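One structure is given here, and the rest of the page talks about it.
Missing here: one protein chain of the complex. Every other protein chain is in place.
What follows is chain A.
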Amino acid sequence: MDDVTEAEGLLEFLYAAPVGLVQIDMSGDIAMINPHAMKHLLPLAQGRDPGNLFAMLDRCAPELRNMLEAFEPSRGSVCDGHRIMVDLAPPTDGADPKVLACTVVKLDAERAIACLSDVTLQVAQERRLKQAETWFASLLNDVNDYAVLSVTADGLIDAANASWTKQSGYSCDAAVGRSMADLFDRTAGAGAIAVCEQLRLAARDGWHLAEDWHERLDGSRYWCQRLLAARTAPEGDLTGYTLVLRDVRRDSQDAHDLRRLLTEDHLTGAANRARFQHVLDRELKTWRETGAPLSLLMIDLDHFKQVNDDYGHLAGDAVLRGFAETVAAAIRPTDLLARLGGEEFAVLLPATPLEEARSIANELRTLIEDMRTVSGPHRIAVTASFGCAVASGQDVLARADEALYVAKRSGRNCVQAARPAAIAA
């Protein structure tokens, strides 16, 4: 009787635990799972096998399978608090986009335990605090770390302090007279806001914070945090800007690795969901403020499950890597390729009207069609379907998705574009 009571007590404990627990084998098949875990996972499964953790997470965290596979030690922590961005855009009911944190521990060669918790609120709070933190961090740091440039209302540099030379290698004379855009736009990473836009935002809001790569005179790069503050005359007219620069990373491999881990998809090197969400959000803001057309491609590899079934997961992974390499090499530096799900990708195309997006999509479609992935004795050919949409006040993600669905339905290996008017009609 005591054994029964104890077993019931343990079950009650696991049923009520406010955190998700899942025990899996190396292929993700679930041996045990508690209700809290299923509460979060089942809505994500969308018809995929609810008996397999990786299948249920494939749409929004395909990297977990690769992370466990790539973990060589026989036991230990595979990831700790790894974030799973469930919603790419804020839900229509005004709630914060859902985020789960996932910790995976490998127990032995056959078993791993995953722990899932909902960190939506923490992430939303972090986001709200981040700008303030960045601001305070730059205030509290040693004054010697600052490089200060003075910028005219037209965006030309008219003075620089000694720290500027220390930080960037450029002499003060070499900077003065050049435009800020000339110094900073060239080395900016994909998805960065152009300097002219930063100047406009700073003039409007009083200040603008940015973080990006900057190249020193000797060609080496550093991660640079920039505060651009507008200077105004007492009557309110813009007289110029003060640009404060901080070298916030010391080119360490650790920092680079950490950044990659946080922004890149583990398998393909494309941007991950978190990075995509961040850049999409920012590009939509730019679109609202400037009206420059913002296009989005949603891409899905056709019959990808068949590739996995016929040639195995490793071959499937090689196809995904080949796809990402091919697309990344073909798009412009300002475009952003992201992996959104198992075989689902997106390309964000700033300053691109729909017609141009459609022709880019067609070029990519041809490249993918011609691509061959070598896996053992096989040369695997795949095709992809494309949905394009341009930001127009309605949800650009949903409309690109809808166009993708049409492309899938009309035979795959094709491009479909959603026109706001056509959708509304």
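Of note:
Everything below uses one rule, namely that contacts are C-beta pairs under 8 Å (C-beta built on N, C-alpha and C of every residue); 3 or more make two chains touch, one makes a residue touch a chain; residues count from 1.
The rule is short, and it goes like this: contacts and distances are computed from a predicted model.
The UniProt record for the undisplayed chain lists the protein name "Phosphonate transporter", from the options "Molybdopterin synthase catalytic subunit", "Phosphonate transporter", "Spore germination protein KA" or "Purine-binding chemotaxis protein CheW".
For the chain left out of this panel, the touching residue among A:A16, A:L121 or A:L314 is A:A16.
Within the full complex, the residue among A:M38, A:L88, A:A292 or A:A330 touching the omitted chain is A:M38.
Against the chain not shown here, chain A presents residues 5, 7-8, 11-12, 14-16, 18, 30, 32-40, 42-43, 45, 50-51.
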